[in-house]
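Just one protein chain is left out here, and the rest sit where they should.
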Amino acid sequence: MSHFRDHRLQLHLEKNKNRARLLISCADQPGIVAAVSSYLSEQGANIVESNQYTTDPEGGMFFLRIEFECEHLSSKKEQLENEFTSISNKFEMDWKIAYADELKRMAIFVSKGEHCLLELLWQWQAGDLIADIPLVISNHPDLRETVESLGIPFYHIPVTKETKKEAEQKQIELVKKYNIDVVVLARYMQILSAEFVKEMPYRIINIHHSFLPAFIGARPYERAYERGVKLIGATSHYVTNDLDEGPIIEQDIERVNHKDNAEDLKRIGRTIERNVLARAVSWHLQDRVLVYSNKTVVFE
Amino acid sequence: MSHFRDHRLQLHLEKNKNRARLLISCADQPGIVAAVSSYLSEQGANIVESNQYTTDPEGGMFFLRIEFECEHLSSKKEQLENEFTSISNKFEMDWKIAYADELKRMAIFVSKGEHCLLELLWQWQAGDLIADIPLVISNHPDLRETVESLGIPFYHIPVTKETKKEAEQKQIELVKKYNIDVVVLARYMQILSAEFVKEMPYRIINIHHSFLPAFIGARPYERAYERGVKLIGATSHYVTNDLDEGPIIEQDIERVNHKDNAEDLKRIGRTIERNVLARAVSWHLQDRVLVYSNKTVVFE
Amino acid sequence: MSHFRDHRLQLHLEKNKNRARLLISCADQPGIVAAVSSYLSEQGANIVESNQYTTDPEGGMFFLRIEFECEHLSSKKEQLENEFTSISNKFEMDWKIAYADELKRMAIFVSKGEHCLLELLWQWQAGDLIADIPLVISNHPDLRETVESLGIPFYHIPVTKETKKEAEQKQIELVKKYNIDVVVLARYMQILSAEFVKEMPYRIINIHHSFLPAFIGARPYERAYERGVKLIGATSHYVTNDLDEGPIIEQDIERVNHKDNAEDLKRIGRTIERNVLARAVSWHLQDRVLVYSNKTVVFE
Partner (left out) sequence: MSHFRDHRLQLHLEKNKNRARLLISCADQPGIVAAVSSYLSEQGANIVESNQYTTDPEGGMFFLRIEFECEHLSSKKEQLENEFTSISNKFEMDWKIAYADELKRMAIFVSKGEHCLLELLWQWQAGDLIADIPLVISNHPDLRETVESLGIPFYHIPVTKETKKEAEQKQIELVKKYNIDVVVLARYMQILSAEFVKEMPYRIINIHHSFLPAFIGARPYERAYERGVKLIGATSHYVTNDLDEGPIIEQDIERVNHKDNAEDLKRIGRTIERNVLARAVSWHLQDRVLVYSNKTVVFE
């Protein structure tokens, strides 16, 4: 299967070697776009895609994502960033430039349920998710073969109440050792500690199996069945210290009816979960998600 | 506009003068369908549509809705019902026969927001909602002209904390006087008392402006905005004494994004609300909704 | 009902008296955004929303829509437009500035089917569609009362094979007399001549009752029923001289099943049609739709 990945990845790198994304958040004020676009123009960069959002025309926050092309980009990165400093200082911007040919390094955490993991691996192989996946971590051994058959290292780190702290320590070490940019909890059934979350602010993505804020917490499908809802859903969000309360990246639903029992809801839900998680991860990998006030701006 | 209604209603009554719906709930047990279908066959009735549902093949509840045609139905109603008693007794059924040419009498309660009322009136005029609407009751005078221009009596019954009890008394009197079968709360912003609800068990339909159980209670769009959800929805349910906790009949959602502020959510939500409420009301009017364990079976 | 409209319209005009939309189409080339945003910044304008699209990073077309606020806009319009000429000349732009407080003048054409007309009138009254509606034209008299009851002039212009040319002449005169900006065919069952279409390029919006290009032409619901599709849809598009072939603005679908006969499809379709048409009209009124190569760019 991997020839797809190699081929499409090659194409992607080729096509994107001169492409970068500039992300900016700051207080809204006149002249931002003029300053930024003039700067890019002076650098010989051509704007390919641009999205902006102002929370409120009067005194709100301003968010900007510009995707640009610039010849000989690889040799110009330092200069680009240095010269942007004067603009960013003037407007007191939070900002970064992400280069499309520098793949993000993604670790996937999983328990026993395979569907979300498989969807990510599959889209990755198909070249639809552009990232490196240096490792998969699981608290169960079951999915080792699946993962290793794709040439991805699999770490089995069991977690019990007693070993939880130690297990997390190992996870954090691996995340650091492998230089991980983003952690995806692909139905990982453990709650991460505040310490772990602090390590990777807005860089841990979870999938919750309900349309949050409905059915926060455990057993959402069972509770959806008991409540008799006519829609079930899934929610992908960044992990914060408040369980299931982090900024929502993506949600979706499917219709169900009285004939569907809790097992049916789980089966139908599996397809929603994997599609929602894959979309959220894809947007994150393309630097399309910005966070403010516990919400996301998604520049699709 | 009303010529549509007259024409389509005429067609409906013509087409349905020999049509009835048999609804049954009982403990599941062998031989129910055989007994019921043999009985119908003996009466010369032809089954046009049939839906059944068993909660659990072992020891569950059984629900059946059969729509049948029977020549000279109008002269046979009493006989049909009498002869069914022996079957219903044997299986200890809850049952009823509803005749498609006996229009249900629907009262609409509304406050100031017009969109749900207008949708119902419009579908009613178009002949898509088959019912009689003998009156509209509102705690505000604003929609009088709209309602009366269609030839429907409009009762303005103001509600304040002090007059609430008295106001409900008037409402109940009107509901009784007009022989109302079903009350639709089309964004009626008052909570009905337990006494009122008891008068019409599972015959009061509400529209709540969120995908319940998310955002139970007040200001759901504002709270949806604050939470940063990517979907907003609406829920139509039967009213019980637990606010927003009654059996759900229908739900739907629309996608929203970071650009939509609370006012946008309300605007988008208005279309969801009216479509969801209209579907729920339509199913109720066609006797397609059965209730058990605070859930609905909807035989669409 | 109209108090909603008056109130929301008032709010709109108040809120938008300093707001305008700049629309640009031209060949993609470096420096466009820099030039435009610097110009706006110099005029003291603040960009509130901005959308751009490039068909192809190499040698494609470039489209831009900027919504901006500018104090004392009403006294600056001429100056704004004059000074933009040097930029527009440099980049050989097609461009316009639309002022949010200058309401577009919309004529609605309708035959006997009322649902699309009613949806537009209703959203207009609710203040959700911001436009003036100086007249409604119909080839049938049926909807006169509905239209006139809202204070909108209704013109009944019958169309037969013999009188078609003459009837269109009258329509064009009315459109000119009333200074119409956009014509909406709300299930108007006549085909406009090439002469009429030429009068209003990309300013006539139609609703076709299928998900085009499926079921082009007559009787789409009947043909959908015969084909046994599991989805039915509607398409709103600009009218060109090729029937049902103009640039698509918006489409949507609903699920149907084997139980739905052609009449059911029509009933379900009515809700799709009116929602799709209303969204398309709303986007047009907000200058969110640009046309190229018989397609639309919709800056939602």
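Going by the order they are written in, the chains are A, B and C; count residues from 1 in each one.
Please note the rule applied: a residue touches a chain if its C-beta (ideal position, glycine included) is under 8 Å from a C-beta of that chain, and two chains touch if they have at least 3 such contacts.
Note that the coordinates shown come from a computational prediction; the quantities given were computed from them, not determined experimentally.
Trainee: Omitted chain: which shown chains does it touch?
Mentor: Checking the complete complex, the chain left out touches A, B, C.
Trainee: Considering the complete complex, identify which of A:E114, A:D181, A:D244 or A:E273 is in touch with the unshown chain.
Mentor: Selected residue, touching the omitted chain: A:E114.
Trainee: Which of these touches the unseen chain: B:G44, B:P141 or B:P158?
Mentor: Within the whole complex, the residue contacting the unshown chain is B:G44.
Trainee: Tell me which of C:Q10, C:S74, C:N179 or C:N294 is the one touching the absent chain.
Mentor: Checking the options C:Q10, C:S74, C:N179 or C:N294, the one contacting the hidden chain is C:N294.
Trainee: Pick out which of C:H72, C:K161 or C:H258 touches the chain that's been left out of the picture.
Mentor: C:H258
Trainee: Which parts of chain B are in contact with the chain that was left out?
Mentor: Residues of chain B in contact with the hidden chain: 28, 30-31, 33-34, 37-38, 40-41, 44-54, 57, 69.
Trainee: Pick out the residues on chain A that sit against the missing chain.
Mentor: Where chain A meets the chain not shown: residues 1, 3-4, 49, 114-115, 118, 122, 126, 128, 142-143, 145-146, 149, 259, 267, 270-271, 275.
Trainee: Residues of chain C in contact with the chain that isn't shown?
Mentor: Those residues of chain C that touch the unshown chain are 53, 211-215, 227-231, 233, 247-253, 257-259, 293-298, 300.
Note that only the chains that are shown with their structure count from here on.
Trainee: More than half overlap in residue numbers between the two sides of the chain B-chain C interface, or less? Answer same or different.
Mentor: Answer same: the two copies use largely identical residue numbers here.
Trainee: Taking each chain's centre as the mean of its CA atoms, how far is chain A from chain B in angstrom?
Mentor: A distance of 43 Å separates the two centres.
Trainee: At what distance in angstrom does the C-alpha mean of chain C lie from that of chain B?
Mentor: Inter-chain centre distance comes to 36 Å.
Trainee: Can you tell me which residues of chain B touch two or more of the remaining chains?
Mentor: Residue numbers touching two or more other chains: 259.
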